[in-house]
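All protein chains but one are shown at their positions in the complex.
We just call them A and B in the order they show up, numbering each chain from 1.
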Amino acid sequence: MTFFVITLIKAALWAAAILLSLLYLQWIERKVIAHVQLRLGPSRVGPHGLLQPLADVMKLLLKEDLTPAGAHKFLYLLAPFLAVSLALVPVVVLPFGPEVEVFGVRTALHLADLNIGVLFLLAVTSLGVYGTALAGWASNSKYALLGALRSSAQMISYELPMAIAVVAPLLLANTLSLQGLAEAQGGYYGGWIPRWNVFQLPAPQIFGCVIFLISGFAETNRVPFDLPEAENELVAGFHTEYSSLKFASFFMAEYANMITSCAFATVLFFGAWQPLWPEAKGSGYFPTLLFGLAGLVALYHGLHPARPKDRITLPVVALAFFGLAAVFLIPVVRPVLLPVFWFVLKAGSLLFTFMWVRATLPRFRYDQLMAFTWKFLFPVAMVNLLATGLLVAVYGK
Amino acid sequence: MTGVPLSWFLILSAVLFSLGVAGFLIRRSVLTVFMSIELMLNAVNLSFVAFSYQLKQVNGHLFTFFVMVVAAAEAALGLAIILAVFRNRGTLQVDEVNSMKN
Partner (left out) sequence: MDLVLFLTFAIVAVGCAVNLVLQRHPISAAISLIGVMASLAVLYLLLGAEFIAAAQVIVYAGAIMVLFVFVIMLLNAEAERKTGRSLVARYIGIPSLVLFLSLLGVLIHALYPSAERASFGGFTGGTPQNVGRLLFTRYLLPFEATSALILIAIVGAVWLARKEAGE
């Protein structure tokens, strides 16, 4: 019985966390890209545009919900539903931390630890293509259809190097369970260098990691591989004909897929919740230090304001950061918060890379996109896998 | 008594297989005919896995695995043939592709 209660509580927490991060990821992305391009980004709704996501949600809710003439009604409705639900499902297997004890209850920081966890993730992400494909087909529009065709071909092609890149770390960890993968990456070389799969001997997965991330860009239809929605050729690609909440579903699905890709990469290559350096050498105080420093910077700028309203907003932000820093010092919640902090920090850095790349690189041409995966990425992934297998076979674990 | 009688799995498998045969016979779009074949393969897979459960052995799973691999190869080739036929004849109806030359 307690198992059900705990699982329910965890599920509610997970759902709340992922939906909130979906909402604010879009704000963060707009801010990051704006600052890369020397702009301010959203700044009108609320202080620093913090209420912008809520305004966007309201706008999307109130828009007219159109169904184009000649659309296949059932599939037209099914497509956004499939896209968003398949994008949200993978969260259940992600391990955010080890088994911990909070208020006398022992529980693990994952919803389900499947012994086919990696296969489950691959299966769910491979189904994601139906959302885009059906959306394009059911819309009865040439732009949507072309976008869907491109998307299907692209996602089938990039799934190959992705799957092969995933196999190599599995050889090192010897398990298909994500929690098992996380635990296999514990420990440090020489007391400092973490034994994550990117660094793990005998076969550091540096190439595997890069291949996985590049395929991740393509699988989530992000720049530089956002051919399915190339706006100067295809209006808006596969979701041209969608409006209102159905459009919002595709939008959410894209961000949820991004989060899944980054979290999956974190588990596979960056040691999931394992800290950057050993707990014994004070990594447990890093979050306090980080948030404290951020608070100090905000406080300094609040005392030397560039704009009049900064005099109020920035000290409030500083106070929030100091509060966060203090929370990480409470001994009861530390065992829960620290692994989650490291996981979120790593996945967040990867998400930042996604945004950084979007702000930096131009879009590929379609033939370049296909040639890149089949003639370059796929062979390199193959060589990486063979080399890893050979090294593991010769030097053992 | 808990659990599902294993014969039910076999009956389900038989029903799916028969439906596959029926689809193969009555459909005229070559794509749907092809999908009916896939349905039959799936039905057979289910009985393999059910027998595997009864014998408490993994061998049945291996057969299922091989069927999947063959089905993948078959799908790749079959769809390529369908593409070629469509390019030459401009139709996907099986009963319109009935002459040896154009």
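We take it that a residue touches a chain if its C-beta (ideal position, glycine included) is under 8 Å from a C-beta of that chain, and two chains touch if they have at least 3 such contacts.
Everything numeric here is computed off the predicted structure, so don't read it as measured data.
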{"item": "Full-complex contact with the absent chain, from A:129, A:252 or A:298", "value": "A:129"}
{"item": "Hidden partner interface residues of subunit A, rising order", "value": "72, 75, 78, 114-116, 119-120, 122-124, 126-127, 129-130, 133-134, 136-137, 145, 148-149, 152-153, 155-156, 159, 176"}
{"item": "Absent-chain interface as seen on subunit B, which is shown", "value": "1-12, 14-16, 18-20, 22-23, 26-29, 31-32, 34-36, 38-39, 42, 45-46, 49-50, 52-54, 56-59, 61-62, 64-66, 68-77, 79-84, 86-87, 92-93, 95"}
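The rule is simple: only the chains that are shown with their structure count from here on.
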{"item": "Distance between the centres, which are taken as Cα means, of subunit B and subunit A, whole angstrom", "value": "37"}
